[in-house]
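Removed from the display is one protein chain of the complex; every other protein chain stays in position.
So, subunit A:
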Amino acid sequence: MASIAIRDVRKSYAKMQVVHGVDLDIASGEFVVILGPSGCGKSTLLRMIAGLEEISDGTIAIDGAVVNKLEPRKRGCAMVFQNYALYPHMSVAQNIGYSLKVAGVPAAERTQRIQAVARILELEHLLDRKPMALSGGQRQRVAMGRAMIREPKVFLFDEPLSNLDAKLRVQMRSEIRKLHRRLNATSVFVTHDQVEAMTLADRLVVMNGGRVEQVGTPAQVYSRPASRFVATFVGAPAMNVLEGEVTLEGLSLLGGGRKLNVSRAGLSVGSKVAVGIRPEAVGMVAPGTPGALAATVDLVEELGAGRVVYVDLDGAPFSVVTSETVHPEPGSAIGLQFSETDLHFFSSETGSRLDVFKASVPEPAL
């Protein structure tokens, strides 16, 4: 149980800076997920907490004590690696118990603790096997056991589920959640998978290009994305974003010259904005319905429970998620309807969220 305080942490390799000043506070017992595309610096940040990467600038403190210069073993963190990193020449029991052996724990107590961990993870019948003889899910569990047995202050997970198949991933996801509830240890989990991130996190940290874009609960991040990047990165299919310009009447969408009637409180006429709407918030109506945007169906993806309809809106790609039983034909005309309260506005220059706008009822196209 420990809190982590990250203050203006930076990381550079030679002349390339990959992490640009991250500030983050992780409360004791919290499950924090760092989400971002590959190369955004999320793994580097995790490895700096672990002590596997040197911190170029700034400080990381665990339980109030700055750990910048401490060796990994002195930080009280345990890590689960993406490729499990099990010692191939040791049995499952030896793998799990290695840290205790290094720490000089007597053999009897070691065996007892290995047994206890194995019981929790249902590995008891596999203790004598070598990692080679295990399935992916079992290896994953051994890696978890190796982290658990040390009763660490902090658990670090570096994309631990990305080598598993889809079904196992879902299963392991809920097991990690249950385990966290049981141990209640501070956990930092790095992933590029947003479903993993949304389901696991108490708090979500979205990173891009070495910077933190947003910190918040999964619901906050989904419903009020702080930037255009977060808006399009979180949620599947991605949020639709259309470029527009503020006019005297409201908002003119670039490309087709369509208009949205919105009050432009605080924004000067002529400024460029991006307007976003989640595919789930768009309804499909018959073409020509008053107040609907006219579009042409491009492609329909069947998901079983619903379908994703990709439409052409004056050349801009746009997607709609629907659970209704309508099956629009590619090439057919439809109308798109949405509530103004579901619109998100972002500055075209900086990409950051603009909350000054309140949309009124969208007008149909000409």
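The rule is short, and it goes like this: a residue touches a chain if its C-beta (ideal position, glycine included) is under 8 Å from a C-beta of that chain, and two chains touch if they have at least 3 such contacts; residues count from 1.
The rule is simple: contacts and distances are computed from a predicted model.
A single chain of the complex does not appear, and UniProt lists its protein name as "sn-glycerol-3-phosphate transport system permease protein UgpA", one of "Cytochrome c biogenesis protein CcsA", "sn-glycerol-3-phosphate transport system permease protein UgpA", "Circularly permuted type 2 ATP-grasp protein" or "Heavy metal response regulator transcription factor".
Only one residue in the set A:Leu35, A:Ala50 or A:Val67 touches the chain that does not appear here, and it is A:Ala50.
Per the touch definition above, the residue from A:Ala27, A:Ala103, A:Ala219 or A:Leu299 contacting the chain not shown is A:Ala103.
Touch with the chain omitted from the figure is made, among A:Thr59, A:Asn83 or A:Ser223, by A:Asn83. By the touch definition given at the top, subunit A reaches the unshown chain through residues 50-52, 71-73, 77-79, 81-83, 85-89, 98-99, 102-103, 132, 146, 150.
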